[in-house]
Each structure stands twice: as structure tokens, then as C-alpha cells.
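Report on the structure given below.
In this view, the complex is presented without one of its protein chains, the others remaining in place.
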Amino acid sequence: MSAVLNFLIRRREAGIFVMIVLFCLFVGVQKPQFLTLDSLRIVLLLTPLIMIGAMGQMMVIVARHVDLSIGSILGLSAMVSGMMFRYMPDMPWFLCFPLSIGTGMLLGFVNGLLITTFRLPAIIVTLGTLNLYRGLTFIISNAKQIDRQYVPSILKSMSQPSPTLAVPLIIFLSFAIAVATYWFLMHTRIGRQIFALGSNPVAAPLRGINVTQVTLLVFTLSGALSGLAGIMYASRWGFVNPSNTGAGFEFQVIAAVVIGGVSINGGVGTVLGTVLGVLLLGCVGAALPLLGIPGTTQNAIYGSVILVALLIDRLVRAQGNRGVTQRAGASS
Amino acid sequence: MLKKSLLIGLAAGLAMVTTAFAADPIKIVYIGKNTGNPYFDSITGGFEDACKEKGCEFEFVAPATAEATSQIPFIEAQIQRGVNVIGIAPNSPDALNQVLDDARAKGILVLTVNGDLVGNESHRDATILPVDFTKTGPNQVELMGSLIGYKGEIAILSATTEAPDQNTWIAAMNDTLANDAKYKDMKLVATVYGDDQPEKSTTEMEALLANYPNLVGVIAPTTVGIAAAAQVVQQRGIADKVHVTGLGLPSEMRDFIKDGTVKAFQLWSPYNEGWLAVHFALGVLDGSIKNEVGASFDVPNLGKVTIADKNAMIAQPELTTFDASNIDNFNF
Partner (left out) sequence: MTDTTATPREAAAVRPLWHVVLVRPETMTFVLLILGIFIGSQISPYFLDVAYILKSFTLYAEFGMVALVLTMVIIAGEIDLSPAANMALSAAIFAFAQANGVPMPLAILIGLGAGVLMGVFNAFMVIALQIPSIIVTIGTLTAYRGLAQVLAGDQSIRVPEWYIGIDKVMVLGIPLPVVIFIILSIVLGLVLGLTVFGRQIYLIGTNEVSARYAGVRAKRIKAALFILMGFMSAVAGLMTASRLGSVRYDLGLGGELQMVLMAMLGGTYIFGGRGTILGTFLAAWLLVIVSTGMIVANWLPATQLCVLGVLLIVSIIATNFIYSRTQR
């Protein structure tokens, strides 16, 4: 029994997978309609934004940083495209992709620049830009919502099952991003350098890693993916609101990433684990209303889940390197 | 400590230099729930137009978020600015009591506009409500009934569990369904809460469809809820099976009306609230209107308005129903 437990704790992905299965069975016993293809569709539709954001956040956390500003980046990038839809309806709609992703890249790059140039902790910088970017969203939009009628129907249809494809396009897109992230992290030199940097920031320069470059890259990527998530928001919900769009996104994403076994001490994390973490959150999100549990419990559940994941992470660490005392904290 | 007393001394010195200005035009300020909320654009339009006509100064301010305490510094600032009238859409039924008392002690006329301090009415001078709230529940039930042929299972998708207005209406809906023989074949199977968030409202709506396969109608008496419910119905392509109605903003619902997802929904004109508030406030200040229960006065475009119990006024007697025939006449 303890050997099984040990395996599950060590093979983090297997552990989360078992948790998902147990959770679904538990809900399914009480509400059989949860174990249908229809529910799978609901679960999957809840996840694309978190999935895309989580891929970026995962790289940031692997590099031993954290990005709290992704919700505001999502909001601002979505607003930029929304403004294009509203005030320049003659522009081809697909320009929203380069526009939003470019905006996200720029904002993420600013984060990275502040962090690397002034050697500041990411948490404080992104706490500052979280507010700054949200404020800018209000200012450029003049605090006006972009209503449904301005968002092109072709963009909205990406979130809907088409006659040819039973599964909405944005779900494919989010999984494609996950696969691309996997390839980038596992099969490119710079991807491996992110891991090397996170597992030992002091030794990284000695191994020939350009710390500034890699740090800038992960924040720019995180920003770009949040920008893409901004488009997905406009597609999924059909509107862009200066105050709601993306608010609290960072907590969902960080929850998904730490559940997925990405270590907050840097250097450890897998795409598969993160994907499973996102799916588990999606299952919880879809099951709560089905079970009649009020939405007010959702934050408590997210918070507890983060804490439990931290405890598990700590347990793994204690087993993995017994006797090795690690200096905790993000010293760069 | 030295620096502190220095600061106070400095501030006091400067304060003596700046003397209060004698206010010539009447100054009216309206404090919304939060910025970026499309609903308030229309109310402020009413305030602005009426002030333009009557020659008063109007300003709209609102905090960035709608939490209970966020309006307090804004109220304090307006007291300090020496405005004559504060109109407010309160974010909390009781957390503002103290600061509103301060405002009234300074001789400021305090009106709640679009939402009242339920249970704490003594802390404001009067309230302006958009419509006769006792009619909202029955009107909505009648509209639902006319859409589904007065037969079948229906559900309610509301805002938060404690939202005072929504709860009043829901109680009236329950009452109407139970006591009016006309609706004896309509069965209310569930009341769920989407917390006025698009994500949560959507998952709650999906859960309703999963839990009650025989559902024929959903009433969502909240602008966020009705849009989310309509979107679910639109995506699933089940508009002929499940009818969505409720209270919505024409600007947010236009697309759903145009493509037939929603046949009809209701609301009032928020514009009229602002318009009435200015006329009432100026009348009270110049003595031509007595702020007493039972008093009545004439307002251009609205006709005769009577001050009802608890100093409440309504801007229009019946709800406006929007459908494909008239939706293009409304631009809010």
C-alpha cells in the first residue's frame, strides 16, 4: 500500500490522474449525468484559457519566478483587439491575433526588463504591473465595455462546435499550445536552459546560460500566451469588459500549475502534469454547480488546493533530497 | 514624530490660505457601483441631460471595484468638495451608513439611485428606483409563460444569493406561480446563482440543462445572467427547446434577439432614473418639492411622480419589453 502511495507521490502525473478519476467517479455516483460526453464538453470548454495561461506560468515558475500580472495582460490585450473590432470594423478580423499576442508580448517583455535590469523580485514587479496594466485597460477603453455585437461572429464561432468538428476549435488550439510548449521545453537548447536556470540560478551563468536573456524570454512568452488567452476570452464570452476580463485569472492559473506538480523552487515541472492540473480544475469547476454547491465556496477550494499541492510538493522534496537543506527564496 | 508635526503644521498653514469657494451652480455627483459597468452609462446620460437643461453641474465617479467599502473614500471626497447632492448606487446595504450620515449632517441631499439601502433607509433622504419592483416578478413570469405556452418546467438563474433586489423579485415570482391559476402548469424546478460572473453563470446554466432535461425556460433577472444563459442556448442550438428571458441590457442582448436565441426580455430605462433624480433634487433644494411621503410633482417626459412609502420614487410604472420589433430603437 505504501509502495503504491510512494509511486503516486513520485510520479506526480499518475497521482493527479488518479485524483481526476476518483473525483469523477465520486461525482458520477451522485450525479450520473456527470459521466457523459456532454459533461466532458463542458469540462473542456472551461479549460482553454487556463491551459494557455498555465503553459506560460509554468515556464516562469520553472525559471524560479512568478507572474501575477497575467490577468491584467489578458484584459489589456483583449481590450486592444476589442477596440479594433469596435472602432475599425473594416480591418480584417484575424488581425486581432497579432495585435493581442503582440500586446501581451510587449507587456511581458516590460515585466522581464524591469526584473532583469533592476534585479527586482518578480512578485513585486508583477504585483505593480498587475495594477498598472489594469489601469491602462480602463484608460484606453475609456471604461467602456466592448459589447457582443462588435465581436466578429467568426471569432465567437471558434468556441462553438462547428458542423464538421464536434469539438470547438479553441480546445484544439489550447492542446496544440501545450504540445508546442512540450516540444520547446524538451527539445530545444533554450528550453533546457530554463530548467537549468531554475534549478540553480547561481550555477547557470557558469554553464554558459545567459540569465538575462532566458528570464526575458520566459516573461515575454508568458505575456504572449496571456495575450492569446485574451483573444480566447473574447471568443468564448463574446465581450471584453475593462474590469472583469481576466480579473483573478492569475490565481486559477497558479493553482493549476502547482497542482500539476511544478515546483515553486524552480527547475521542476512537466507539461503533462500541468495539463492534468488544468483538467482537474476544470472537473471541479463543472461539478460544483451540478452538485448544487454554491459558487461562494470556489475561492476556498482553490486556496486549499494550492496549499495541499504545496504540502505534497514538500513531501516529495523531503523524500527526494533528504538531508540537503535548500535555501528557499528567489535570489537571482 | 518631528516630521509628522511638521507636516501637520505645513498643511494647516496652507489650509488657511485656501478658503472655500462660494458654490454658484448646484453640484450633483453620482457614485456608481464600479467603472466599466455599461449599465451606468445610461443612468449618467439621464443625469447629464437633465443637468444641461436645468443648469447644474454634474459629475460621475466610481471606484474600480464593486466591493462594499470601495465607495467610502469617494463619498468622503465629495463631502470635502462641498457638493449639494450625492446620488449613489450603494455597493452595500449597511457599510455606508456612517459616512452617509456624515454627508447628511453637512446638509448634503443623499439619494440612492438604482438600488436602495434595504433595511437602513434612515441613512438616506430618498430613493429612486427604476420601476415598480413589485411588478417585476409577475411581469417576468407572464413573459415566460407567454413564451412557453404557460406549461412546463422552468428555472431561475439569479445574481448572488443575497442580492436584495433579485431576491425580492424571485419571492414575487414564486408567489405568482403558486397563487395565480393561470400559471398552474408551470413548475419552478430550481433557482441557481451565477454571482453575476459570466463564467459562473455559464457553468450554472450548463448544470441546469444537465440536471433538468425537461427544462423549457430559464428566467435570469440579471443582465450578466441572461447574457450567459442566452450564450449557452445559442452555442447548443436549442433555442426552440429552451426559452431564455429575464432582465437584460439591449446593447448586450441585440445579437441574441436578432438571431432568434431570445424572443423577448425586459428592462426599464436607466436613463429615466438619472433624469428623475436631477429634477427631484433641484426641486427639493429650491423648496418647490417637499420630500414627504404622499407628495407628488411633475417631471417633463415622465409625468406625475408620487413619493411613496419610505420616500421611494419610481421612474417608470411598467417594465419595457424588448423584442425583434423594437430593439433597434434603444441605444443603451
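Brief remarks on what is shown
Chains here go by letter, A and B, matching the order in which they are written, and residues are numbered from 1 within each.
Following the convention adopted for this analysis, contacts are C-beta pairs under 8 Å (C-beta built on N, C-alpha and C of every residue); 3 or more make two chains touch, one makes a residue touch a chain.
These numbers were taken from a predicted model, which means no experiment stands behind them.
In terms of the touch definition stated at the top, the absent chain reaches A, B within the entire complex. Here one chain is not drawn; of A:Leu114, A:Leu216, A:Ala234 or A:Val278, the residue touching it is A:Leu114. Of the listed residues A:Ser153, A:Thr188 or A:Ser304, the one in contact with the hidden chain in the full complex is A:Ser304. Although one chain is not drawn, the whole complex shows that of B:Glu53, B:Glu76, B:Asp185 or B:Asp259 it is B:Glu76 that touches it. The chain not shown here is touched by just one of A:Val125, A:Leu197, A:Leu217 or A:Ala256, and that residue is A:Val125.
In the full complex, subunit A touches the omitted chain through residues 66, 114, 118-121, 123-125, 127-139, 143, 242, 251, 254-255, 258, 264-265, 294, 296-304, 306-307, 310-311, 313-314, 326, 328-331.
Counting the whole complex, the residues of subunit B in touch with the unshown chain are 1, 3-4, 7-8, 10-12, 14-15, 18, 21, 35, 59, 61-65, 67-69, 72-74, 76-77, 80-82, 92-95, 97-98, 160-163, 195.
The rule is simple: only the chains that are shown with their structure count from here on.
For this pair, subunit A with subunit B, the centres built from the Cα atoms lie 35 Å apart.
In the complex of the two chains, the subunit B residues touching subunit A come out as 34-38, 41, 64-65, 161, 192-195, 197-200, 203-204, 206-207, 210-211, 227, 231, 234-235, 251-252, 254-256. Listing the residues of subunit A that touch subunit B in their complex gives 31, 33-34, 36, 38-39, 42, 46, 134, 138, 141, 143-145, 147-149, 159-161, 237-239, 241-244, 285-286, 288-290, 294-296, 298.
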